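Only one protein chain is missing from this complex, and each of the others stays in its spot.
And now, chain A:
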Amino acid sequence: MRALPVGEQALLVELESGAEAQALHAELLRRRAAGSLSVREIVPAARTVLLDGLDDPARLAAQLPAWDVAPLSARAEDVIELPVRYDGPDLADVAELWGVEEQEVGRIHAAAEFRVAFCGFAPGFGYLTGLPERYEVPRRATPRTAVPAGAVALAGPYTGVYHRSSPGGWQLIGTTDAVLWDHARVPAALLAPGARVRFVPEGTR
């Protein structure tokens, strides 16, 4: 773990892996909820957690290495289920990359338990980890100018859901009707960092 000062009010904590970053993020949320950490924004990312709006970043940086950070625990009752149809235009390409039959892609994807590692790109767009490493796929060589809203997509180690139409280079494997972002709803984002997620093929619920 390395804690890098960022300006005068922030710390960027860099970890060895995405899993460590997620575990630290969970610990930070626990401490903030318990009132022992005062911070305006906690922004997890691929291998870092940014803490912005700290009174004394140097003091926290000195304390962090001594923290006892529990590894992530699975709590099945919190799982958010997203209905999905595995009907994406890139199913065949993903099947080939994975070395499986096309109809196997959905089965493998729906068998995994995901966790929202972080959000970015657009409000409420979650980067979900949980697929075994051997199923990582590259982005498409040529990004699409318009990915349809509701597209369930893969890139690198991540699964994401486009909640509004936008350009994108991810491999599209399916479609969901879940409303991932509604700024008039509380909470606006269905998927926040740390949330557990399963994809449930329609007709199997």
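The rule is short, and it goes like this: a contact is a pair of C-beta atoms (placed from the backbone, for glycine too) under 8 Å apart; a residue touches a chain by one contact, two chains touch by 3 or more; residues count from 1.
Keep in mind that, in the parts below, contacts and distances are computed from a predicted model.
The protein name that UniProt records for the chain not on display, among "Biotin-dependent carboxyltransferase family protein", "3-methyl-2-oxobutanoate dehydrogenase subunit VorB", "ABC transporter ATP-binding protein" or "Stearoyl-CoA 9-desaturase", is "Biotin-dependent carboxyltransferase family protein". When the full complex is taken into account, the listed residue touching the unshown chain is A:Glu8, out of A:Glu8, A:Asp68 or A:Glu101. One of A:Pro83, A:Gly120, A:Pro148 or A:Gly169 touches the chain omitted from the figure, and that residue is A:Gly120.
From the set A:Met1, A:Ala19, A:Leu37 or A:Leu50, the residue in touch with the chain omitted from the display is A:Leu50, counting the whole complex. Although one chain is not shown, part of chain A still touches it, namely residues 4-10, 12, 40-50, 52, 58, 118-125, 183, 188-189, 192-193.
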